[in-house]
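This is the structure, below, for whatever I ask next.
All protein chains but one are shown at their positions in the complex.
Moving on, here comes chain A:
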Amino acid sequence: MSINLRFVFWILLLLSIGGGFYSQLQKGLSVETNILRLLPTTEVNPFAEEAFERFSEQNFKKVILTIEAPTVEEAIISSKSLSAQLLQSGLVSSIDTQLSQQDQEAIAQLYFKHRFHLLSDADRALFQQQGSEPFIDATLQLVYSPLSSQLISLLPKDPYLLSYRYLQDVTDVSNSPQRQLVDDVIMYRHQGKIYSVVSATLQASPFDSQAQQQLTHQLDDFQQDSPNIKLLYTGAIFYAHHAAASAKSEISTIGLGSLIGVILLLVLAFKSIRPLVLTLTSLGTGVFLGFTVTHLAFGSIHVLTLVFGASLIGVAVDYSFHYFASANESRRPLKHILGAITLGLVSSVIGYAALFSTPFPGLQQMAVFCAAGLIGAFLTVTLLFDKVNVNVNSPKAITTTFTFLSRFSLTFRHPTFLLALTALPVIAVILLSEVEDDNDNIRQLQSIPPELYQQEQTIQKMVASPATNQFFVVQADTTDELLNQLGSLNADLNTLVDRNAIEGYKHIAQFVPSRQVQDKNYLLLSNYLDRQSLSPLIELGLLNRQQLLSLVDNYLSSNGNHLDLQDWLQSPLGQRFSYLWLGEIENQVAAIITLHNIHNLEPLETLADKHEKLYFINKVDKVSAMFTEYREKALFMLGLALVAIFLLLSLKYSALIAGLILLAPIAASSLAIIVNILVAGSFNLFSTLALFLVFGIGVDYGLFYSESKKRSPYIVLAIGLSAITTFLSFGLLSLSQTPAIHAFGLTMLTGILSVFLLSPIFGHHIYRAQGVLDE
């Protein structure tokens, strides 16, 4: 193909990427920061998956703010002004810790209206076992207590104070002994300090970067304006904000760091501006293609993909280095290196294809991004570079340095050393089999700043907020069946509480019993509204004849006047607890049972197994288990890719050379595994991902040797430059605050260093196997 024709193709490539990018731009580019979007579906049942998604969507919008103040008064004033500011800013849609007088009355009225249908489990049992007497006693006690009440005026219409008792039961659903309500503000005393609590629901998604910034600014301003108080907060939005901010800074440090390294190396090694411009063009085209293809394929691009993607520079630059190193010897170097870089690209793409085959959206994105990026860089080298005339003359000092390094490595060229290297994979496999599954924790995906975590811990200790990743989902055909099921689970759930597996639970049937239960309550009460049951109240003049008659009338006319779930959901109370209700999923209705302070998971799973339509959702553990599974799967896929590459290379060369090309990356990867396990104590999914890159790069190095017809110092130069850029980009990656990326970087560092040091040795043996004479 002529140089000009290739140039036309390159321009066409650029235009089509531009076109694709433009079409994406029209639809709106979206950079995803929600960590859950990276995760595969963990539930076999799509219903449970959907349930988790709905619940977490609501839950992610919650924020809890606490104010530590020196006095109760200051805590109250601060939390009121904070609530007002948040509402005024439009950032939050509601303050969940506030119920206006009007709201409270609406709730009390709703329960009063349905008083003949509502009994707590305990009260129902009390009526059944002891009749009306305990209720009469309680009423009398209240009436004659020195601290009496306006509830007395309720007596003619509700002589057993059932509406009050039910409401009391509802309010006891989650009760914390240190909690106080002062002047409509929730207060805690914790370790001798005074806290007030404001919990709110956000208007926008917690992953909306504008909302993140506005909220953090507002809270910072609030803290600055009130130096006496200390503001603590927790919620998904704060973690998402931190993750987005640190990812952004990491992309720029890693991207910029490796870019500066590449520029410096190019200028030093080739002493010309053209290689620099061309290399940057090749990298730019690669990143551009990677971004566009990924965004096109997934509809958005995850911020972690970009972080990993930024390190792609270290690999993509290999092609350019090889080209320009070879340009020292030839004016048209492409034909000398085309075989090597094509095979390099193919083997890398095989590796990424293996990665893509995992059903893991995050890994798939990274695989697509890297494969497309490499193809973009490769095409630029092959189509564009020859168009520009480049005269390269690498300084003697640099080639000598690299040649010296490779001579040093060659002191280990004895075949027994190669034999000794084969022991490394065995040791690595043994160590891997002993790695605990725990190191695949999902939390590695997120950098958790200690002060946010500290705040969350402090808040969690006071406010018994429900666990966000572990809960039950109940499924039924109808709403009523659902309420019935929830109600019938109470006994089992109470056992869990008694056994201290959990400290509490919450579901909608605690607020709205099923119709069946309500009808049972109604019928039960018919026994206790007669003159005889109520006689103590009548004798004391608390209830007169007329009032008794209208009470009975009232009771009879409210037959079938059930408390309806929809009415409750629309009440101010239901609005606060709407997250317990999932609504319709796949023609079924569903609800959540939230759990507080889980101590033991096993009995929860056992309970779910016992009931057909009860699911225990345990996202964290499931994903972590899945990470383990994928780590093993990814290693297996890497093995398969290895076999495929071996077969491919055996066709081109001999099996011996193919073996020599692959042995270097295998030994290096094994060494990386061993070092990681011995030093860092873990080897997780993300380290495994790094092995894919170590392999890609290691195979590249081997190919550079096997494709060359004579011993050339410029191969050592190309490999040396490539290794240094890879160190630069991945060394920076190992500084990442996100544990997953850190692990990735560390593996890359050890892997590439080993490959770099081993490559001259294997190069030597490859030369000998191909009959290339010693210098």
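Annotations
Here, contacts are C-beta pairs under 8 Å (C-beta built on N, C-alpha and C of every residue); 3 or more make two chains touch, one makes a residue touch a chain; residues count from 1.
Methods note: contacts and distances are computed from a predicted model.
For the omitted chain of this complex, the UniProt record lists the protein as "Outer membrane lipoprotein carrier protein LolA", which is one of "Alcohol dehydrogenase", "Alpha/beta fold hydrolase", "Outer membrane lipoprotein carrier protein LolA" or "Aldehyde:ferredoxin oxidoreductase".
When the omitted chain is restored, the residue from A:252, A:544 or A:606 that touches it is A:544.
Touch with the chain omitted from the figure is made, among A:241, A:576, A:631 or A:765, by A:576.
Across the entire complex, the residue among A:143, A:598 or A:648 in touch with the chain not shown is A:143. Set against the missing chain, the residues A:51, A:287 or A:463 yield one that touches it, A:463. Of the listed positions A:51, A:92, A:167 or A:733, the one in contact with the omitted chain in the full complex is A:167.
Interface residues of chain A with the unshown chain, by the touch rule above, are 72, 96-99, 101, 104-105, 107-108, 137-138, 140-153, 156, 164, 167-168, 170-175, 179-184, 186, 197, 199, 463, 540-542, 544, 573, 576-577.
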